[in-house]
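Yeah, one chain of the complex is gone here, protein chain that is, but the others are all in their spots.
And now, chain A:
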Amino acid sequence: MIAERLSRPEPAELDAADRRIINRLQDGLPLVEAPFAAVAAEIDLSEGELLYRLERLRDSGVLSRFGPMYHAERLGGGLTLAALEVPEADFERVTAAVNAFPEVAHNYRREHRLNMWFVLATETPEGIAEAIEAIEAATGLPVFNMPKQEEFHVRLHLPV
C-alpha cells in the first residue's frame, strides 16, 4: 500500500441521528433476532433509517468497519506490537519493506527514537518470531518486540 495515500481524513459533518448511532453502536449490537430493529427502537429511528445511515457512515469512512471484533489470540493466532528505530534517510525504504509483509496489520510513524510502530498478526503464535526474523532481514534493523503481558483494558469508545 502506498503510504502517501493514507493521509489523515478530515472530521465529518454529523447530525444528531448520526451521533446517536455512532455512540450507541460502539457499545455493541445485541445478538437478538432482529438486532438493528432493536437498536433503532432504542435511539428513536426506524430500522430502515438506521441501516441506511449506518451504510452511509461506513461507506464514507466515518466508520472503518461494522462487525464482530475478534480476539486474535483466542482464535489461536499470534499478535504483537513491535517497533523499529529507523534512520530518517532510510524511512521510506523501510516503510515499504515493512508494509510489504501481510502480517503487518497497522503501521504508524511516532515521534520518538523508536519511530516506527507496527502490529503483527499471524495465524499461529509461532508465526510472530518468524515474521520478526524476516522483517529484521528485510530492513537490516533490530525489531523491538513488545507482546502484551497483561491486558488491563480494551474498549475503544469515542463519544461524539
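What we mean here is this: a residue touches a chain if its C-beta (ideal position, glycine included) is under 8 Å from a C-beta of that chain, and two chains touch if they have at least 3 such contacts; residues count from 1.
Keep in mind that, in the parts below, contacts and distances are computed from a predicted model.
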Of "Phosphate transport system permease protein PstA", "Tetratricopeptide repeat protein", "siroheme decarboxylase" or "4Fe-4S dicluster domain-containing protein", the UniProt protein name belonging to the chain not shown is "siroheme decarboxylase"
Of A:45, A:116 or A:135, the residue touching the omitted chain is A:116
Per the touch rule stated above, chain A touches the missing chain via residues 1, 3, 6-12, 14, 21-22, 25-29, 31-37, 47, 51, 54-55, 57-58, 60-72, 74-77, 79, 81, 83, 85, 95, 98-99, 104-114, 116-119, 121, 123-124, 144-158, 160
